[in-house]
Structures are given as C-alpha cells and as structure tokens.
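These notes are about the structure you will find just below.
For this view, one protein chain was removed and the others were kept in their places.
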Amino acid sequence: MISLLDLFSLAAIGAGTFFFVAGTVGLLRFPDSLSRLHALTKADNLGLGLVVLGLIPRVEISLAALKLILIWGLVLTSGGSTAQLIGRVLRRGRK
Amino acid sequence: MNILPFLDILLASLIVTVAASTVVARDLFAAVVSYVAYGLLLAFVWIRLYAPDVALTEAAVGSGVTGVLLITAGKRLAAIRKAEPEAQPGPALKWLTGALAVLVACALAAAILMLPDVPPSLAPEAVTAASGPGAGLGNPITAVLISYRSFDTMLEKVVLILAVVGVWSIGKDAAWGNAPAPLGRSRPSPAMVFLAQILAPIGTLIGIHIFWVGADAPGGAFQGGALLAAMWMVAMMARFDEPPRIDAKWLRLGLVAGPAVFLVVGLAGISMAGNFFAYPPGFAKPIIIFIEAFMVLSIAVALPLLVAGPPSEGYET
Amino acid sequence: MSPSTLAGLVGATLVGLGLYGLVLHPHPLRKLLAFNVIGNGVFLVFGIIARRGAAAGLSFDPVPQAMVITGIVVAFAASALAVALILGLYSEAGRVTLDPDAWTKPGPEEGK
Partner (left out) sequence: MNELLLAASGLILLAVALGLARVLRGPSEVERLMALQLLGTGGIAALLVVAYATNVPGVDDVALGLALLAAFAAIAFVNVLEVEQGETEA
C-alpha cells in the first residue's frame, strides 16, 4: 500500500530524475557550449532539488532533513558560480 | 525483483569504462578529467562496500584535492602536448604489454575468487584493542587508526611532511624561503569571490563536524583535515589568503604538530601505561581526540602546500 | 555474485588497465594517472577483504579499511610530488618527454 507521502516522494524524485536525464540529453545533443551549459545548470539545480524534496518526508530525524537542504544549497551555490565562471571563459573564447 | 545487483553491475561497468578512458584517451586533458570522474565513482563503490569512512576520504582527497592538483597540471601541460608529438610505442610492444596486463589482472581475479571461506582477519584483535585502550570510540576505524595501528598513522603524517619537503626542494635555490605562486588570479572574478565567501565558512564548519563525529560515526581526522584543506584552497583561489612563505614559523610548526604530538603522547604512554602508544585507561578518548586535533591541523596545512607547489621566485610576500 | 566479489574483480581489471597505460604511455602525467588507476585497483581488492571480515561480528573489518584511508592520503602525497617534478621539468626545459633520445636532439627552446 502506497501512502500519500510515498506518492509525493515518488513524484518529486521522478521529476528530479527527469531533469537529470534531460540535462544529459542537452549536454550531449545541444549544438554549442553555452546552451550545453544551460542544460547542465537545470539538471544541477532542479534535478538535485527535486530529489532532495522527495527525500525529506522519508527522513526520521529533522536534523537529517536540514543536512539534505544544506547539501542542496551547497550544490546550488557552487553550480551557479561555476556556471558564471565557465560562461565568462566561453564568452571570452568567442571574442 | 531486486534491483540492487543491477545497480552494482552498472557502477562496476562505469568504473571500468572511465578507467579505460583515463588510460586510452587521446587528449591529455580528457584523460585527466576521466581520472577525476573515476575518483568520484570510486567513492560510490566504497559506499556500496559499507565503507563510508573510505568513501569520505576518497571524495575529499582522491577526487576533490587531487582533482585540483591534476586539472591544474593537466591544463598547463596540455598546451605543449600538441607542439611536441611523442614517439608512440610499436604494435609488438603494445601486444606484449596488453598480454602482460591481462595476465596480471586474471591472476589477481583468480586469487580473489579463491579466497578462503573463513577469511583470516585482524578484526577480533582490533576490536579487543579498540575496546581496551581505545575505549569509548564508537567508530572502530578511528580506534584502529589511532590505537591499534597508531604507528602507521603517525608515519603516514611523516610521509606527508617528507612530500612537502620534496615539493619545496624542487624550486630554485634562489627562491628558497619564498611563498609558492598564488593559486588564483590577481583580480578574482566576482563569482569566484562569492563562492569562496559562502563555501569557506560553511565548509570549515563541516570539516570540524566531520572530524568531531569521527570518534563515533564515519569521519575523522583525515576526512575533516582534507575538507579544511580544501576550504583553505578555496580561500586562496579567491585571494582572501595567500600561500604562506615556506620559512614561516607557524607553518612549519603546524606541519610537524600532528606527528610530534602523536610521538610525545606515545612516549608518555611508556611511563603512564607501561607501553609505547598505550593510553591510560579512562583517558583514552580525550587523549585520542587531542592527538587527532593536531593531526587535522597538520593535514589541513600539508595538503594545500602540496597543491601550491614549490616556492616561486616572483612572489616575495 | 556478491557485491564484494564484483568489486574485487573490478579491482583486478583496474590493475590490468593501469599497468597497460603505465608501460605504454610516453607522457609522464599519463603514466602518473595510470599508476593511480593501479593504486585504486589495489585499494578495492583491499576493500573486499575488509568486507569479508564481516564474519568477525562486525559489518566490516576495520583494519584494511583504516589502511586504505592511510593509503589514499599517501597516494595523494606521492602524486603531488610527481606533479611538482613534472611541472618543474616543464619550466626548466619547456618539455616533459621521458624519451632519452629526444633530449640529445635540440629542444624547442634551444632550437629557436
């Protein structure tokens, strides 16, 4: 018997999985570096975010939930900054 | 239906593929990136082998800090790679080496498949040792590292110091005593500064946390020290801090603090508990944490210096 | 097949792969990478021995695991020294080849 929370978990994790798959497809199929970077950041931020969201109802101690959110926050920060840095490199390369 | 075996097989084939691409990739930089990916995947394998302590070490040292080291070197060397074609080995040598490699791998695989059914193990001894002088530690690995195999752990810190001295001695004589070249550009980009401002403080806390929980849970001096080292590197990349002059007193003290404190406590064990590296009963846990704290310091100082390289002539600060 | 046997076989394969690269690659950084691939293969073999220690009443044998942790840090120290040597050679000579014949010919610096 699948409870409502389980259903929520599954939906969120499934959506996260979709974003990772989409990010990979983008990375492999998009024609130029900047659009590939665009695909990558979606997978980074939304994919992991949704997976974390889906896992939160499954944790037993609330501290673990905080840790999950911290993990997501760290990846958001580094993903965003790296995208900036790589984007600058690409823009300079094109000039 | 059980999916876990399929996950294991997926992971195993991924590791082999990535290792193969490290070995056969045409492009030098591709090989380096493959290697870093390989380190990352290995951390996942360690999780599947119920070794979260090893996974954490592999993630922090094997993938994170090594990644910075190798990607920096690979990027610098990739430039000359194209200008200078190397003599490639002939087909006969290739076949011979391939046969040798297959032979070694098969022999090793056969040995693994024929391991005795009741495995010989030092675990009972280690558990006894850990429940004796290392009492109070919930993490048997930390107990083994600090108590049962304490000599290994101390000498491993000495290896780190030797490696740092080795790296320093590669620099020119005139540069001795100078600082290594900065890790970042003179005006770091805003994104880099932002990242370091967020990561460095949070990461320092996480590093200390992982060191602290290491007594009872996965984590410990190695992992915590490596994370702290990584955070110092981030700060240096954003130019919040500079690589220190290699003749700085505090730096050298920090480097030797870990093994020195370890050795002093070990010697004190002779008089207090009757044995070298024996901890007096009842005080084992605080003493172990005390030793570990200095080891964290030594690791956090040594790893960034290893990445920063030899002292440079141009930077006098 | 149990996960630990599988990991052991992966370890054996990695040792073979790394050996192949270590012998054949002319570039020193590639040799270093291949050497580290071997090293990690050996660690994995160690790891499955650690897993087999489960018989002793623990979920793993802490002794090999502790030694792998030590090993990873030592491997990093050795790699860092090797990288420093390679980069030092590069900044001294402008090239990093290990081929002794190549050094008797004029290099890119002297050739100019």
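In order of appearance the chains are A, B and C, and numbering begins at 1 in each one.
Everything that follows uses one rule, which is that contacts are C-beta pairs under 8 Å (C-beta built on N, C-alpha and C of every residue); 3 or more make two chains touch, one makes a residue touch a chain.
A quick note: this is a predicted structure, and the numbers were derived from the prediction, not measured.
*Asks:* Out of all the chains shown, which come into contact with the hidden one?
*Replies:* When the full complex is considered, the omitted chain touches A, B.
*Asks:* Touching the missing chain, which residues of subunit A?
*Replies:* For subunit A, the residues touching the absent chain are 2, 6, 9-10, 13-14, 16-17, 20-21, 23-24, 27-28, 33, 36-37, 40, 43-44, 47-48, 51-52, 55, 58-59, 64, 67-68, 70-72, 74-75, 78-79, 81-82, 85-86, 88-90, 92-93.
*Asks:* For subunit B, enumerate the residues touching the unshown chain of the complex.
*Replies:* Its contact residues with the unshown chain are 1-4, 6-7, 10-11, 14, 18, 21, 25, 27, 29-30, 33-34, 36-37, 40-41, 43-44, 47, 50, 52-53, 55-56, 59-60, 63-65, 67-68, 71-72, 75-76, 78-79, 183-187, 189, 192, 195, 199, 202-203, 206, 210, 213, 217-219, 223, 227, 230, 233-234, 237.
One rule holds for everything that comes next: only the chains that are shown with their structure count from here on.
*Asks:* Chains as vertices, touching pairs as edges: which of line, ring, star, complete or other describes this one?
*Replies:* line
*Asks:* Which one of the chains is closest to the middle, using the mean of its C-alpha atoms?
*Replies:* When every chain is reduced to its C-alpha mean, the one closest to the whole-protein mean is B.
*Asks:* Taking each chain's centre as its mean C-alpha position, how far apart are subunit A and subunit B in Å?
*Replies:* The computed centroid separation for subunit A versus subunit B comes out at 28 Å.
*Asks:* Could you please state the distance in Å, as a whole number, between where the Cα atoms of subunit B are centred and where those of subunit C are centred?
*Replies:* Chain centres of subunit B and subunit C, defined by C-alpha means, are spaced 13 Å apart.
*Asks:* Check each residue of subunit C and list the ones that touch at least two other chains.
*Replies:* none
*Asks:* Applying the document's contact rule, which stretches of subunit B touch subunit C when the two form their complex?
*Replies:* 4-5, 8-9, 12, 15-16, 19-20, 22-24, 28, 31-32, 35, 38-39, 42, 45-46, 48-51, 53-54, 57-58, 61-62, 65-66, 69-70, 73-74, 76-77, 80-81, 83-84, 86-89, 93-94, 97-98, 100-102, 104-106, 108-109, 112-113, 115, 118-119, 121-124, 126-127, 130, 140-141, 143-145, 148-149, 152-153, 156, 159-160, 162-163, 166-167, 170-171, 220, 222, 226, 299, 302-303, 306-307, 309-310
*Asks:* Can you check the complex and tell me which residues of subunit B touch subunit A?
*Replies:* Touch list, subunit B to subunit A: 189-192, 194-195, 198-199, 202.
*Asks:* Tell me, which parts of subunit C touch subunit B in their complex?
*Replies:* 1, 3-21, 23-27, 29-30, 33-34, 36-37, 40, 43-45, 47-53, 55-63, 65-70, 72-81, 83-88, 90, 94-97, 99, 101-102, 108
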